[in-house]
Structures are given as C-alpha cells and as structure tokens.
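Written below as structure tokens is the structure these notes are about.
Omission of a single protein chain aside, the complex is shown with its protein chains in their original locations.
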Amino acid sequence: MNTFFLGMALFLVLNILAGLWRVLKGPEPADRMVAAQLFGTTGVAALLLLAQALESPVIRNAALLFALLTVMAVLAFVRNTSYRDKHNNDH
Amino acid sequence: MTINELLSVLFCLSGGVFFLAGTAGLIRFPDTYSRLHALTKADNLGLGFIVLGLIFVAGSLPETIKLVLIWPLAMIGSSSACYFIANHVHRLTRNKGITRD
Amino acid sequence: MNLAFDLLVGLSLVWVAWRIVGSRDHFQAVVLFITFGLILSLAWTRLQSPDIAIAEAAVGAGLAGVLFMDALGGLSSSPGSPRPAVPLTLLFPCLILASIMAIAVLFVPEDFLGLIPVVHGALTDTSLEYPVTAVLLDFRAYDTWLELGVLLVAVLGVMGIRRIGSISGSRLPAPADPVGRWIIRILLPIMVLIGGYLLWLGAFAPGGAFQGGVVLAAAGVMLWQAGHPSLGLLPRLWWIVLLFCGFLSFLILAFWSLFHSGRMLAHPENKLWILGVEYAATISIATCLISLVLASPGRCRVRDN
Partner (left out) sequence: MNSLLIYSITATSLFTIGLMGLAAHPNLIRKIISLNIMAGGVFLFLISLAYHPDDPGVDPVPQAMVLTGIVVTISATAFALCLARRITEITGSSRLEDKPEDTDS
C-alpha cells in the first residue's frame, strides 16, 4: 500500500519534470509563472502522498504551507512587472 | 485489501489522471489564457481526488480535518493566482495596443 | 521503489540546477529556482527531516520567491549574455572537483552514527522531548544565539545600505486590488494560526522557533504585499524591541545561569525559561525577516557621487 502511494508521488514528480518544458520554452514570463503555480499544486499532492507513504503525518504541515504560500511569488511577480511597465512608459 | 484501501487507490489513480491532463494542457495549449485552465481546473481536481483518496486511510480525525483544509486553501491560492496572471497578461496586451478577444 | 524515487529526485535536482546556471533568461532562472526549492523539499521529506521540509516550504515558496522577484523588478533587466553561459575552461576544474568529492563520499563508513547516541542519552537532562528542538535551544544554544546575532547584523547592514533608521517609512507596494485583499484576509489568519501551532508543536514534535518564525515572517510579508505597512505601523522603539528580544533573552539566560550555576547557558531547570527564550526567538526571527524584505525595494534615500 505504501509502495503504491510512493509510486503515485513518483508519477507526480515526473509530471513536474514534464511541465518544466513550459518553463524552459515559455515565451512570456506569465507562462513560466503559470507553470510555477501548477508545480505548487502538484507539489502539495506529492507531499501529501509522501506523508502517507513514509507514515510521517507532520509532512502535511509542509504541504499546507506550500498550498498557502505559492501565491506570494505570483503577487510579487505581478506587482514588479506592472511597476516596471509603468516605469518604462514614463521615460 | 480492505474496501477503504481499494477506494483510496481508486481515487488516487483518478487524481493522477487529472494531473496528467493538467500537465498535457500546460504543454500543449496554445496561449497563456488557455494554459490557465490546466492550472485552475485539472490540477485542482487532481488534488481534490488525491485528498479524497487519502482521507480513507488517514486514520485520526485531526489529520482528516487537516487534509480537508488543504484542498480549499490550495484552490483559493491557485484561483487567485490565475486571476492575477490573467489580469496581468490582459493589461500587457492592452498596453501594446493588441486587441485580443 | 524507494531507490527509484531517490534516483528521480536526485537527477531532477541536478538537472534543474544545471538549467538554472545555464539559462540565459534571468526570469526563467528565478522560476526554476522556486521549482528547485519544491523538489528539494521532497528530498527533505524522503530523508525524514520534516523540520527542514517545513522551513524550506516557507522560505523557498514564500520569502525567496518574493525577494528574487523584487530584485528582478528593481535591477535592470538587461538581456543575458550572448556568449555561452558557462565557459569550457571552468567546466574541467569543476568536473574534477565534483569527482573528488563524489569519491570522498564513498569512504563514509556505513555504520556512521554521528551524534545520535549522545543526543538521545542527554535528552533526559532537558525538559524538551523533541531532539531537534533540544539541540537548538539547549545543547547548542550558542549556535542559536549567534544565529540571531547574524540575523540582526543582516538587518543592520540593509538599514545601513538603504540609509534608513526604521522600516516605518519604507516604500509600500501599490495596494492590491479587491481580489488580492480578499485572499489575504482569508489566508493571513490561517498563516498566523499555523505559525503559532508550529511553535507550540516544537516541544514534542517537528516544529519550533525557526519554523514558526519563518511562517509568521511570510504572513507579515503577505500583509505588506496587500499594501498594508504591517510592521511599519509600529513605533520605532517597539520595532527595535521586537528585533532584539530574541538575542537579549539569550543574553539574560546566559548571565542568569552564570550567576546561579557558574556556567554560561547551562541547562535551565525550569521549562518556562526555555519556552520564554523560544517565543522571544520566534518573534525576533519573524521581525528580522520581515524587515529584510520590507526595507529592500525602492531607491536609496541619499545618493552620493
């Protein structure tokens, strides 16, 4: 049973690796950011599966934190790029 | 294998299918707006199914509550991130003078 | 299956690191670095170090992302260099170094137990039940004390570079739109709750001052991102008190135990002492990290020629 959960976690890591193609290819920064946010969700699921597979329930706290915090990078990204655009338009 | 474990395996596998669909969408969809669907729909459903599957084997009640809490939080996070990114892309294209419906 | 998972995580860590170093686009490198933190926290989980996975989750996903994104916005966005990112003359010495270190790893004895027996033997002397917290706050209290000192030095350095005396006048980001305010209103109480929960958990399970402090810091930074001054609201004196309280509480503990038992930072008899120091350290860690993030954006006040 634990092997099954570990296998599912491995499958999710493979998903993240496949999604990295979009980060590399990207054309716009926004596309890369979408991929990063998607990895956040996938990582939460992988951490939950690992918590079950390795029988250490405290890992769920880490998953909870990832679910809460991945949006912070997006907030910073949106704020800074829009600031830079405004700055460029001024000059 | 008990019925709980069987249900858990079933739900986790269907969650995996949705994650696979999300990754395929991220890679194959043509533009940023459509790629956001992969983020907000497919992956959140996948996470929901995996949480549902893990509830059957979670054991104690506090752990179950924590598991159930994670899903709506992740949904709030990714849906608002989707809104921010879409808003940002829309503003950028408008500033460049490109109209896109 | 364990071995397959380890191999996959190890290989993807190396590959992502290689892409971070090799990519031309700075933004791409930052996004890859956030992903790197995610995979690294999977590795911490696999190595049964939940403390580090929690800290990495808060630092890697929250604070580091914000810091690097801010830096990308602030520094000039010059396109990457046209020449190959890594010159070949550098590749060979690095390959030699890597192989030397990899060979050295092979000579680590299989039954190397490290300090496990010592720590578990001494655990009965302290009032804490969880070994990592006991090491941090009791056995190696000097480390934690000086670590708080390092944080203070970093804050003082940033203040010195920015030529500002407090964070109350620091530049606010543009107020977030209604959606941003709404999610922050929902997420913030939960983050503060989790920070406190981790702090409370530290006495007997993975958690403690560092994890709690980092989560509280992330909460403060998120509040600031919504256009609220967060810690900048505090009067300067209170801000200084919060910055220094962790360091000072260790100092007081050191002198108190020096007068009572003749040794600095000896085992305190009372659990209340340790808890007080832990809480003060948490507040200081959170305040220092928030100040570091809040003070960095914008231009310097004084420009010298």
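Read from first to last, the chains carry the letters A, B and C; within each, the first residue is number 1.
Definition applied: a residue touches a chain if its C-beta (ideal position, glycine included) is under 8 Å from a C-beta of that chain, and two chains touch if they have at least 3 such contacts.
Because the structure is a prediction, the values reported are computed rather than measured.
Under the touch definition stated at the start, the shown chains contacted by the missing one in the entire complex are C. Per the touch definition above, the residue from C:94, C:193, C:258 or C:272 contacting the chain not shown is C:94.
Residues of chain C in touch with the missing chain: 2-3, 6-7, 9-11, 13-14, 17-18, 20-21, 26, 29-30, 33, 36, 40, 43-44, 46-49, 51-52, 55-56, 59, 63-64, 67-68, 70-72, 74-76, 78, 80-81, 85-87, 90-91, 94-95, 97-98, 101-102, 105-106, 108, 112-117, 119, 131-132, 134-136, 139-140, 143-144, 147, 150-151, 154-155, 157-158, 161-162, 210-211, 213-214, 285, 288-289, 292-293, 295-296, 299-300, 303.
Everything below uses one rule, namely that only the chains that are shown with their structure count from here on.
Averaged C-alpha coordinates put the centre of chain B at 28 Å from the centre of chain C.
Spacing of chain A relative to chain C, judged by their CA centroids, is 19 angstrom.
Note: centroid distance chain A to chain B, computed from Cα atoms, is 11 Å. Among all residues of chain B, those that touch two or more other chains are 73, 77, 80, 84, 87. Within chain C, the positions touching two or more other chains are listed as 180, 183, 187, 190. The residues of chain B lying in touch with chain A in their complex are 1, 5, 9, 12-13, 15-16, 19-20, 22-23, 26-27, 32, 35-36, 38-39, 43-44, 46-47, 50-51, 54, 57-58, 63, 66-67, 69-70, 73-74, 77-78, 80-82, 84-85, 87-89, 91-92, 95. Note for the complex: chain B touches chain C at residues 73, 76-77, 80, 83-84, 87.
Of all residues in chain A, only 3, 6-7, 9-10, 13-14, 16-17, 20, 23-24, 26, 29, 32-33, 35-36, 39-40, 43, 46-47, 50-51, 54, 56, 58-59, 61-66, 68-73, 75-77, 79-84 touch chain C in the complex they form.
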